[in-house]
Structures are given as C-alpha cells and as structure tokens.
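Certain chains of the assembly are absent from this excerpt, and the rest are unmoved.
Chain naming follows the written order as A, B and C, and within any one chain the residues start at number 1.
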Amino acid sequence: MRGIVKEFPGVRALDGVDLDVRAGEVHCLLGQNGAGKSTLIKVLAGAHQPDAGQISWDGAPVTLGDPQAAMSLGIATIYQELDLVAGLTVADNVFLGRERSRFGLSRPAHANRAAAELLARLGHPEIRPTAEVGQLSAASQQMVSMARALSQDARLIVMDEPSAVLDGEEVEHLFQVIRDLTAEGVAVVYISHRLEEIRSVGDRITVLKDGRTVATGLPARETGTREVITLMTGRTIEYVFPPRRPLADPGAAPLLEVADLSLAGRFAGVSFAVRPGEVLGLAGLVGSGRSEILETVFGARKATTGTVTVAGKRLRHGDVAAAVAAGVGLAPEERKSQGLLLGEPIYRNITVSSLARFARGGFLSAGAERQAAQEQADALDLRPVDVDREVRTLSGGNQQKVVLARWLLRDCQVLLLDEPTRGVDVGARSEIYALIRALADRGVAVVVVSSEIPEVLGLADHVLVVADGAVVASAGAGELDEHRVLDLVMQGAAPAAGQGDAA
Amino acid sequence: TSNSSDDDESSGGGGNNAVSANDDTGDTVTIGFSAPAADHGWMAGITEAARAEADKYEDVELRVAEGTNDVSTQISQVETFINDGVDAIVLLPFDGAALTPVALEAMEAGIPVINVDREFDSPFAARATVLGDNYGMGVSAGTYVCSQLGDKPDAVVAEIAGIDSLPLTQDRSQGFADALADCGLDVDNRVAAEFTVESGEEAASNLLQAAPQIDAIWNHDDDQGVGVLAAIENAGRDEFFMVGGAGSANAMRAIQAGDSVLKATVIYPSTQAADGVRLARLLAQDKSLSDLVEVEIPRQIVLNAPVVTEDNVDQYIDTAFES
Amino acid sequence: MAGPVGRNLGLVVALVLLCIAGVVTAGDRFADIDNVLTILRLASVIGVVSIGMTFVIIGGGIDLSVGALVALSSVWATTLATQQMAEDTHWIVMVFTALVVGSVAGLVNGVVIAYGKLVAFIATLAMLAAARGLAEIIANRRTQIVQDRDFVRFFSGDVLGIPTLVIVFALVSIAGWVLLNRTTFGRRTFAVGGNAEAARLAGIRVQRHTVLLYVLSGFTCGIAAVLLMARTTTGSSTHGTLYELDAIAAVVIGGTLLIGGRGTIVGTVLGVLIFTTLGNVFTLNDLSSSAQAVARGVIIVAAVLLQQRLVTGSATMRTPRSMSATSGGPAGATSGGSAVPGGPAGDGPGGDPTAP
C-alpha cells in the first residue's frame, strides 16, 4: 500500500500511509487511538474506498471496490467491531456471504461440521456451531470472527485488536494459531495496544501517527518499548502505574458494601467492601462473571439475594436510577451498546446522568451544560476537542473517556469500571490509570474489572479473584503476583466447569 | 358501455324538460364539488355522473376536490371553494353534521350550497338538498322481503350491511328492521362489510357459515354484492333469495338474467350529485325548475328508493351505474 | 432452539383457546369442516401477502404498498385487453400478468429504497398512493369482472376437498419456509436485516438483496391478486384495502422483529390464522362490529402477552444476555416500536438489538 489517503468529513483519517506486508510474516500495526489503524485495514479490506493511493497485490496494482474483491484476492479481515449477525448461528456467521449450497438449498449439516472443525482448530471446541451468536460472550464471538477468517483460506489475514476481549490464556492460544498460519506462508497484519503481545508474536512493526506512517518495517523483537511509545505518541511515557498512597483514613467506614450478593445461575455469595479512596480489582478469566457482579451491584441486573449498601444506605435491587442517585456510576463493558448514545454529540453523552444539575424546573441551560462538558473533556484531554461532534466518530479510547467523563461530572462516590482500558492506547491508558488513582485520592471508591492481570495488580489496592461465579481469593495487591492469580483462576475454574461461556 | 353514454340517455329521458330555456347557455358558472373518497363503485359513480353532467353544459366549470373520508380535509376543500368565490357548491359530505359549519359559512358568504345524500343538521346550511332515502331504502328492502316471506313467520333473514360506522348504514338497517317488524320478521344474522367486493366476499363467507339455513338476505350495496354473490356461489348455497342495494348495472343484469339468488335490488340513485350539479347551475343562473310552477328551486328533493325486480328491471337498467 | 412449535407456543395456545371459544360459543357451526375451510380460504389471500411481508421485515424493511399492489395486479390482470388475450390463448396469461405487475412494482420499490436510499416506509407509502391511483385510472374505478370461467373454476375448485386457494397458500408457505430457512437467500435475508454492515463486509451485495426482497413481496402480491380474483371473480382498485396493516400485524404477532434480523414463517402463518379465526368466531356469534373491534384489541394484547409469558417462562435458561429483560427490560420496552421486548420469537428476548 502506497500513499493511502482517506478523508472523512472533517477528518483526514489517513494521510499518505505506506505499508508492505510479506508472505509468512506477522506485521504489527501500532498507533494511538484514532491514528487510523482501523481505517487503513478497512481500505485494505475493500470496505472503504481510498481517496488517493495505490494498493498492490503480488506486485500488481489492484482496486478493491468492495469487500468481495478483497476476499477473492485472499484477504480476510477480522474487524475491530465484531461484525457478526447476532441472530444467526455460529456456522451461518462463519460462512456468511460464502454459503455452500446444493441445488440452491443450503447444507446446514455440512456447514456445522466445517465450522466445528475450525473452532476446534482455534482451541474452542465448546462453541457449538448451532448456537446463536448473539448469545455468546464477546470472547466467543471473537473466536467466531477468527473462524470466519480462517475459513476463507486467505493468504493475508488482518486482525484488528483481536486480543482486546480475550484473557491471557486465550491470547496465548491465538498466538499459536497465528504461528501455525505464518508457518504455512500466510501473512498476518496484527493490531493491538498491548505492546508485550507485539513483542511475542510480531515480526515487523509499522507505526501510525495522525494518519501518517512514522516508521515502517522495524523489527518487532529488537525495537524497545520506549522507542515504540515515543514513535506513537511523540513523547516519552512511562508505562507504569501511578503510586498508591496510603489511605487517608484506614479506619473509615466502607463506602460500598456488598454482602452475600447472588444472581441465580450466574454467581453466588459475593461479598466485599470498598472504603473511600480504595481501588478494588476483580481479576478472573473471561466469562467468570465479573461483569455481572458489577452490573448487579449497579442494579442493572436484579440480584436474587444479598444486599448492596452505599454510604450506609441500602440500594433497591434492580433499580439503576436509585443507584445513580446514590452516587454510583458504571462504565460498562460494551461501551458502544451499553454506554454511549452514539448518534448524540459528545457533550450530551457526558451530561446525560447529571441533567438535573443544569435544569431549572426541567428547563436546561444549554450553555452551562456545554461548558461543564467541555471542562471535563479538556481535563481528560479528549480528542477531538469539539464537544459537538457525534460520539460515533470518536476512536475507541476517546469513547471510553467520554463514559468516564460522564461519571466524573456526576461526582460519583462509587465508580464501577468494567474493562476501562479495553481498546485504549498506551498514552491514554496511562492517563486513565492516573485518573483512576486521582479519583481514589479524592475519596471515591473504585471497583475495576480487567482481563489483564498486571493491570489489576498494578492498579488495585485490594484484589478479588473470581472464578466461575464465586470469589476464590481476596488479598491485598501486594500479596499477589501474576502467577499466583493465574493459579487461583485455574483452580477455581476446573471443578465447576459447564457453566462457563460455553453457551 | 361507458357510464357517460348511459347518462346521456338518462339525461335524454330527464331532458324532456330541457327543451325549456333552462338548457340555454347562460353566464358561465363555477361549481365546486366535493365528495368522500371514491373508494367504492357507487361513490365513484357519483363523482363521475357529476362530471359528466357538468361536461354537458358549456357554461359550467366544475371544480372537483379530491375525495376524502377525513372531515377536516373536506372542510378545507369547501373553504378553498369559498376563498375561490365559486358560484355554487355541490357537497356530498362524509358526515353531514360535521360539514354543517363550513356549509353555513359558504351560505353566509353568499354561495348557494346544494347538499347531496347526507343531510346537514341545520336547515340554513344548504339552499337545496337532494337526498337519497336511506331509511326508505331499508323499508323498501324490508317490505319486499316481507312480501316474499310474509307467510313464514320463522323465516331466517340475514343482513349484510355496509360500513357500519356510517350513520347512513344505521338508517338503512333501521328501516329494514322496522319494515320486517311489520310482518313479524326480524334480522337473525347481521354482518357488516365495507362497500368493497372483497369485504363483501369475506363477510358473506363468514355469514354463510354462521347461518346454515337462510331464507332471505339483504345486502346494502351492490358493489360489495359482487363479492357476496361470489361467496354464495363458492359455498354452493341457493336456498334463499337476495335483495341488493344501490342498483348497479351488474346487479340489474343479474336480476334480468334471473340465474342467481339475486332477485331484486333497491335503488339508491347514483345520479344525486348530477342532479345537484344541475340545481347548482340553475341556482347560480337564477333559473327555476321548469317542470314546476314554482319560480324558486325547491329546498329539498328526496329521491325515491324503488325496488327493482325482474319485472321492472328494463325500466331502470339504463340509468344504473357501472360499478 | 426449540422447534417451531416450542418457539411459537404462545401463538399455538392462543389459537387453540380461540378455537375452544369458537366451539363453546358456536358449537358445531364452528367445528364444521366447511367453516374451517372458510377460515382457511379467507386466510389464504392475506396469508400469501404476509409471507412476502415476512421476508421484507426480516430483511430490515417494510412494505406498506402490498394492498395497493394487490389492487393494481388484479386490475391489470382483468383489463379487457388482458382478458381478451387470455381468451385467445389460456387463462394462465392473466395469472402471469398479475405476477409480473406485482413483481415489477416491487422492483420499483426495491430500486428506490436500495439505490435511491429512500426510507422504506416513505417509499412504499408513496407506492401505495401511486399504485392505487394507477389502478383506479386503469379500471376507471369500475369493478372488472373475470370472464374466463375456467380460471375461476380452477382456482375456486378444490382438490380432494381442499380448496385450491388453501393449497396455494400452503404451497407458498412451504416455499417461503424453505427459502427462508434452507437457502442462501434466506440466510442472507437474516444477515441483511440483522446487521447490514456486517453483511456488506461479508461480501453480500446488500442493495441487490434488498431489491430482491421487495420483488419477492410484489410477487406474493401478484399471487394474492390471482387468489382474490378467483374468490371474488373480479379485479378492482378497492381490492386489498388495509392489507398493509393486516399483514404487518400478522407478521409482528408471529414474532418477527420490526427492526429485522429475526422472524419465522410459522409464526406468520399462525398470526394470520389467529386474526382470521377471530373474525370468524365473532361473526358466528353475531357480534356488532364495534364490540368486535374492542374485543379484537383486547385479544391481540392478551395473545401477545401470553406468547411472551409462555416463551420467556420456559426459556429463561436459554436466554443469556437477559439483563434488560429480567431487570425490567427497558431496551425492548421502548424500542418497542421496533424490537419485540421479551421476544415473542422466543430467542434472546431483550437481547439488545444493537449489540453485535
């Protein structure tokens, strides 16, 4: 790809990008949120038409007018937004657009068998080909996308942040699959914000910044983390967690108290307490039930038993509005479908939970509202700066900041964060870590769920390890290390199998 | 045969009086015409007859508003005519009462209104009124049924009404019930259709199942009657006779042929609006009805609702509307 | 999950209850075979249209023009010229004309929507007005009688006691079922309606597929016109009045989501049967049309509630992301204009329709 330019109204997403990929290599694409990585690969997949530039395949220039053209060349793409059809089965999704039929009739048995083979190859034989994709966990859906790409017998597979929804073990498995592929001469373009992954699977690196190639062809293993970060951000960032400070008042009454909380069929007997200024981390495998614990605490799911107490006041089960009124905020796992009003401007997304503050007798003061939103946006270094932009046009990291800004504006006492750094680049990631710590220092009680164990360990004061809907360990962050957590997670997972994300 | 040729003949019949000076071309008059949506044959026939009538006069310019079943829209059409300063308005209201205020407004503005078919609720809202006789139609049908079944006190009589929410349907049913009561009969099964062929077929299909044995059916409308007959034929039933309504050419041909259950139909003239147009023209030109001694156009003309049977069908078939 | 019966359990129960009500109130007259055939015959015309509508709605669209297309097809197929041609050759000419007219009008719908990028609601509303107007102009607002006795005899006859109309309906339903569930076309319809962007990225030609869906709907309107011509022995510009609402209601009550991506043919057929049986039971009981209207409203609500309770009740274990459903299901509740909360379809109720 040479000199690719793609303009969106108001944004020049790509401004002359070069990229060359060799057979059999894993080419990593790096860049901050909004650098243009996803846009670039969409151009490569034929989903976007470039405004300028040239794409060559096997040395010959080609035009990719639509996704089909790219596919027929042997380019398979796994998009960042899981682009699956929720209402169709796994097998249907795997072969969508390339269904095999005989006499016009489809052959479900045949497709199911083929899909099962692919999923087994990916290490996920538990995903049934006849299951409906909408019922699967995000991780399983990611596997379906992978299977889709594999089924195309492609010569180039493009993966846009495939590891974002996977936990450590699954990522390892993914890498194994990638190595198998490259061994067969398939080229892979791999996008991720986790630099350590790049090091372990990548061959060469291309770094994008503001729609331009700032470096290409760097050897993955030899290039230092610091150097890469500097290339991406234009500055040096310490990829570290902010220091913990001792609690101002270690004896303070817990702000959030959860006692014996259960949700039938999902998790049971969860108890914990978070004091003001404390960060509680929930570690565990994907599908262990951490998200559901958060959602239940928040009232988004109606608890079967147990109590949730905020600042001494018991919350009604299943009543989000009451939780919000009591000063609880949730940054949900699925940003786009659960967190954001995609079609609305940024400022409205930020103020939606604090409308009462800007209203007198129900009438909004638009000026005050926008200004308050703008302040939050500036404080979080949100890009673009213009809070009138629609949220849907923001890159993932910035969308996450919008959700955080919402609760910051609301002055929450208790903040529940579900995978707060998913899809967020290193720069922004550090900012978010600092932010979380700063909030805690202001006396907020924070609960963080993350699939990245180092993140939980680095960020939290206290860690709960969750496995299969039960808390299997509870310890201060200092008492645990990554291996210990993994052990706990695996032990917990083993006996109670059959309830995981097999679906 | 097209309707206009029928009308030519009919006007030839009624045109005997046209030998008078009334048919001489006078000052050109603009007449506004508004009627409900032509969603069934009779209503379509109404509008068409009005247009055809207007075409016959060089001195008449007929302005036809889009047929509508929304009274609010119809009101605005009349308002438009008033704004336009037409010379007269022929109005077949979707709902007489609802159109009364705007008709009053027109009259106050000095525009004579000829009310057709559905009566206003104020005598001042129209200069002249041409009415079909809905109640009388029911009475005629009922009387005919009585005449055929009078000796069978336990005869089963069924009724297939038109659009049930219209007051005119209620009038017809009332007349029918009253007339039947006179000879000790009553309506055993009643269904309502929507004046369309299809709804007639559907209503009749269900009706025939509801009543395994029937002696007589009165169907309010010959348009839907086509569907009713199709349903009867499909069900293979013929133990009863049927009386139609409105008097379409189709129905009359069937009566003439005598090979179906349809033995009679009650006329509900589809030329009312055409009469209205004539009256409007005369009013606008300050003329009078030539066959009357009276120098003024009468205030109200109620049209007869005769029963057409095999015996007298020849007399009516030429003025019937094609549906 | 769950067979067609399981998934449509509530509808089946509603229909059975309705039949019991029919038997109790009207006894033999209801249970009579002739009466059952009458119900089926009445269901045939609107049923065929509803099958086409099911495809359009699953594909994420809507077709308000079906009634008008039935009228236009029936009128065009019964013009003097067509009937003359039919007389000279064979009545199949009339059938053919109706099908072609319906399909071509559907094609126009599809092209305007897929390539002109008009909202389906507006495009087909415009077609509704235009097609009915055109039908009136062609027919000159007359009811056109079908002269060809063979045509009428063929379609209003029966085979082994089953009316041809009903057989046609059954065939169309089966063909629709196979097309939806057993062919590539069907898979793609779900994909296009469920997530058009994903479908496009998967290489499906979404626009072309959309056009085909509307052609299919137009085609079923053509079939319905033929059936209606046989049933009423006429072609008329008033045929098919308000079919759009009836068909959409049958499809939606059958569990198809108005936002697309999910739906079943079996549900639609049950929906049609429920509505038709309802009318029949009312008539057998000689209910006034006003009382019918009120009862109809109440029964519709009851039937759908029943369907929801039955299916979600028996299926809580199968519906994973039921978060919104259990906690008071607002997503569905308000996107109610489009989503079926609590999912009458029984699969993944409350599943946030916007989630991938």
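Just so it is clear, a contact is a pair of C-beta atoms (placed from the backbone, for glycine too) under 8 Å apart; a residue touches a chain by one contact, two chains touch by 3 or more.
These numbers come from a predicted model, not from an experiment.
Novice: What are the per-chain copy numbers for the complete complex, stated as a formula using the labels displayed?
Specialist: A x1, B x1, C x2
Going forward, only the chains that are shown with their structure count from here on.
Novice: So what's the Cα centroid distance for subunit A and subunit B, whole Å?
Specialist: Their C-alpha centroids are separated by 72 Å.
Novice: Provide the C-alpha centroid distance between subunit B and subunit C, rounded to the nearest whole angstrom.
Specialist: 35
Novice: Of all residues in subunit A, which touch subunit C in the complex?
Specialist: These residues of subunit A touch subunit C: 45, 47, 66-68, 71, 77, 79, 81-88, 92, 96-99, 101, 104-106, 108, 132, 134-136, 141, 148, 265, 295, 299-302, 318, 320, 334, 336-338, 503.
Novice: Looking at the complex, which residues from subunit C come into contact with subunit B?
Specialist: 26, 29, 32, 34-35, 38, 41-42, 136, 141-143, 145, 156, 228, 231-234, 236, 238-241, 279-280, 283-284, 286, 288-290
Novice: Within their complex, state which residues of subunit B touch subunit C.
Specialist: Residues 38-41, 44, 48, 164-165, 189-192, 194-203, 205-210, 212, 223, 226-227, 229-231, 233-235, 250, 322-323.
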